[in-house]
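Just below is one structure, and these are the notes that go with it.
A protein chain is absent from this complex, but the other protein chains hold their places.
All chains are identified by letter, namely A, B and C, in their written order; residue positions are counted from 1 within each chain.
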Amino acid sequence: MSASIQGGAAAATEGVDVAAARRPGSIRHVALREPTAIAGLAIITFFVLVAILSPILVTGDPKEKVGPIFGPPSASYPLGLDGGGANMVELLIAGTRVSLLVGFCAALVSAFIGGTVGVLAGFYGGKTDVVLMRTTDYFLVIPDIPLMIVAAALFGRSLTNIIIIIGVIYWTTTARLIRAQVLSVRERVYVKRARALGAGNGRLIFKHILPQVAPLLVANTVLLVAYAIFAETFISFLGLGDPSVISWGRLIENAFNDDAILNNAWWAIIPPGLCVTLVVLGATLFGQSLEDALNPRLRVGHLSVRRFKVRPLRGKLDSE
Amino acid sequence: MRGFDYVGKRVLFAALTVFVAITLNFVLFRTLSGDAVSALRCRQCTQAFKEYQREQLGLDKSKWEQYQLYLEDLAHGNLGKSLRSEQPVGHELWPPLKNTVAMVALGTFFSIVFGVLVGVVCAWRRGTWADKGGLWSGLAFYSMPPQWLGLLMVLFVAGWFGLPTAGIKDPTLGILGDASWWEVFVDRLRHMILPALTLGLVLYGEYALVVRSAMLETLGEDYVLTARAKGLSNWRTVRTHGLRNALLPIVTLVALSLGFIIGGSITIEYVFSYPGIGLEVVEAIDQRDYPILQGAFLLLTLAVIGANLLADLLYFKLDPRVSG
Amino acid sequence: MTTPLLALEDLNVWFELPGGGELHAVRGVSFELEAGERFGLVGESGCGKTTAMLSIMGLLPPNATIAGEVRLDGENILARGEETVSPHRWNDIAMVFQGAMNAFNPVQTVGSQIEEPMHLHDVAEGKLARRQAEELLERVGIPKDRANRFPHEFSGGMRQRAAIAMALACEPKILLADEPTTALDVMVQAQILELLVSLAADFNLALILVTHDLPVVAQVCDRAAVMYAGEVAESASIDALFHRPKHPYTRLLFAATPDLRAGGERVASIPGAPPRLDKPIVGCPFQPRCDSAFAPCATETPLLKKVGEQHVAACHLNDHVREPATA
Partner (left out) sequence: MSTNGSKPLLEVEDLVASYPVGRGLVGAAKREPKLEVHAVDGVSFALNRGEMLALVGESGCGKTSTAQSVLRLIETSGGSIRFDGQEITGLSSKDLRPLRRRIQIVYQDPYESLDPRFRVGATIEEPLQVHRIGSKEERREEVKRALEVAGLTPPELYIDRYPHELSGGQRQRVAIAASLVLHPELLVADEPVSMLDVSVRAGILSILDELRDNGLAVLMITHDLSTAAHYADRIAVMYLGRIVEEGPTREVIENPQHPYTRALLSVVPKRDPRDRGTPQILRGETPNSIHIPAGCRFNPRCPMAIAECKTVDPELRRPAASRDPEHLAACIRV
């Protein structure tokens, strides 16, 4: 029903002299137009810049004691000092680098595993699909955070371990999402037509299926960055993070262990958590608006609090 | 019989998953950690004491025998003994499990109520400031690390409402005379509010998002136009047709996010030193108390598998189209 | 002349486009309908026929704007939009949709969805409502025990029958049917059309059949209006439309429609495409595709003109006819 109204509208605007509209569903097309996407992208780029520039911004050892414990914010130390008397600003900048590093790397690991499993299961179907999907279901059901904590506790606390552990655990949602998309694309008529032409599986996957699935994979990977940064804060909060490294999660842990609350040192507590929230929020907004744009199902609803308007007919004759 | 096929498959799948979880649990703890005892952080342990411990935990037998022994113990509900307190793990973990379940239930209740409310309003007033505001606040809370939110709660909220910020029981209670069950209950509740609220706030964003998109999709369906054509008012259409279809995805989402909920509750219990299974896990990590860690992990996994089975069965009951 | 059961008077509908600008989907539709009469609203995709039909019940999305009148028994039910039209929904005017598959809520039984309007408009309650719903199902050829089954358990034809039963729940005066048989096989289509005609007779129901399928209208309707680019090109009795067309589009549309009787001669297609409705249209909208366009067609907009008994057409070929246009 509503499709026919859109259909009606779309057909009416079709006609031969159609402006060369940009291809719908391409990421550039969405990223530069959706306000939420722009906001999300802006936040992420800001933090990525800080991460890249951190070796220049922070020269010495950020953990070095430069003043009294929990020194309040002052001109020279705008965000005051932490439980060890170190400058919060430098700690935060150093933390950005690690958190983003973990976030992006773990997200790439998950996206790679999840993407491959999703494409293989979705495209080949049959036994491969059943086997791969059963394993995904097992991973999906097993609680991810406790598994991560246990794995971190067992395998040691180096940064690479943390990245691999987070990456290996979060691929399940990506796998299911990509598999569903590949399944739907594989059934599309234009893939069947290409197959009828004699195109082999390789060509079908790389020429027809992956280009259609890629934008969704990108959108999902961005969401994975958010999950990964989150997971890192859990692990380091429980003291399982890499001791030699400063990350936002570590800073929150320090604030908690050094009883920042009793000293009412809000400047040691709020900033690290705020950074995590902003980056995760930015990634979620950007990823979510991409996914919304790529998923055409959300049509104009029939119900809305707003009503259709009634306009008095301008004079009977000048109807056009 | 329509349902038998579907239920059968789901129960079979759940059973298989439990078996895999048990095996994974065994592999994780007994084999990969090499020799649990050697990792024991007791400096003054003599070689003899370590030997005794290995004996105790049956680590000297072959992996396969250990696995069979492990399965037998499990069958009798014996999860081994805590290295720290020498008490049986099952006995150690039971009270904290009850606390966690109560707190998580209250937290999930908060998140579902907030989530559905915000989700429906955002879908209903799509595109208006209410929609944007609701979504952004939901996403903001969803993006906050639970432990950090907990700290903020303690810093700002606790003071306002005079809510306790640690433990499960008011130490002064029961000293003056044994407190009635009602006083104990209220005290328990007051101790649970902050952790549960923290958990609720962190989760409601995701639920709001899912309810919103499910609502939007439902509002685009033709049967909503039919309902309007029948003369139903907007609100009645949402109530009878929109809500039910929109809540379907919530059922699976709650089950699927249980893993995340339990994860979140671990850090929240740590911040509020709320004596739940989360706190047990944290302490077990510090003291390298593997049996406790293994037991806790197993219980959590079984809880999630159980929740997923429940969600599948509930979904099957709610949606007649599912025929398995 | 008694007041007609339903009269559309210069109905216009605009849709605000997301990128700004307006789509003028319905550019002036007028026709009348008597009780028990079967009227066809025919045209190709994008001609505005569905939008016009939905406007009669005020079922347009929020980005729509309506002008003109829809008079039911003389009362303009669109006067104040939702407020004036909603009391008439299903009571006086009911509807059957094309995609019968999702006209039903998948998680509720078909019976309860037929009863729903009865409760709403106090036609019947509880037991009585259930019995009436079962009677309606039997009347449309569905065994009554299937009332408590779910929509996905019905075949295409059965679901459309159930949708018709639901439309009759409050004994409306007018039944709107939007492409009711397009998605069905020709044999099931015949069953559904036969059912619609017999119900119209039994319930003295006025039927508006909206479709792109000219032969279906020819076989089922008494009168019809051919729509093009959002307005009525020609409206007359079915017989006049086929044998004495007064608008080139009607003639060419019939010529382009394949028919069993037409022997081997080739079917002619109409070159070009309908005009874009998000831009103003100068002169006759069909002029670029018309095979008998002449001087005034490109500049002057033809108005609906009376060219015969209950026969109006909007084409300059009829300019020599003197009577002024009456709806």
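As a convention for this text, contacts are C-beta pairs under 8 Å (C-beta built on N, C-alpha and C of every residue); 3 or more make two chains touch, one makes a residue touch a chain.
Here the structure is a predicted model, which means the values were calculated and not measured.
Here one chain is not drawn; of C:Val29, C:Ala94, C:Ala177 or C:Val216, the residue touching it is C:Val216. Checked against the full complex, the candidates C:Glu83, C:Glu138, C:Glu194 or C:Asp319 give a single residue touching the omitted chain, namely C:Glu194. Between the chain not shown and the residues C:Glu135, C:Asp185, C:Asp202 or C:Glu300, the one that touches is C:Asp185. Only one of C:Ile270, C:Leu303 or C:Leu317 touches the chain withheld from this view, namely C:Ile270.
Listed here are the chain C residues that touch the chain not shown: 44-45, 155, 157-158, 185-191, 194, 212-216, 218-220, 238-239, 242-243, 252-254, 256-262, 264, 266-271, 273. If you put the missing chain back, the residues of chain A touching it would be 11, 14-16, 18, 20-21, 23-25, 188-190, 192-199, 203, 207-208, 211-212.
Operating definition for what follows: only the chains that are shown with their structure count from here on.
Taking B-C and A-B together, the chain pair joined by more C-beta contacts is A-B. Ranked by distance of CA centroids from chain A, the top chain is C. Among the chains, the centre nearest to the mean of all shown protein C-alpha atoms is found for A. With each centre defined as the average position of its C-alpha atoms, the distance from chain A to chain C rounds to 48 Å. One inter-chain figure worth recording: chain B and chain C are separated by 55 Å, centre to centre, where each centre is the mean of the chain's CA atoms. Each chain gets one centre point, the mean of its Cα atoms, and the points for chain A and chain B are 23 Å apart. Along chain A, residues 1-2, 300-302, 304 each make contact with two or more other chains.
Looking at chain C, one finds that residues 59, 97, 99 touch two or more other chains.
Contact residues of chain C toward chain B in the complex are 57, 59, 86-87, 89-91, 94-95, 97, 99, 102-108, 116-117, 120-121, 150, 152, 166.
By the touch criterion stated above, chain B contacts chain A in their complex at residues 13, 17, 20-21, 24, 28-29, 32-33, 123-126, 139-140, 142-145, 147-149, 151-152, 154-155, 209, 213, 216-217, 219-220, 222, 224-225, 228, 234, 237-238, 242, 256, 258-260, 262-264, 266-267, 270-271, 281-282, 285-286, 293, 296-297, 300-301, 304-305, 308. Against chain B, the residues of chain A that register as touching in their complex are 1-2, 137-138, 140-151, 153-155, 226, 230, 233-234, 237-240, 249, 252, 255-256, 261, 266, 269-270, 272-273, 276-278, 280-281, 284-285, 288, 292, 297-305.
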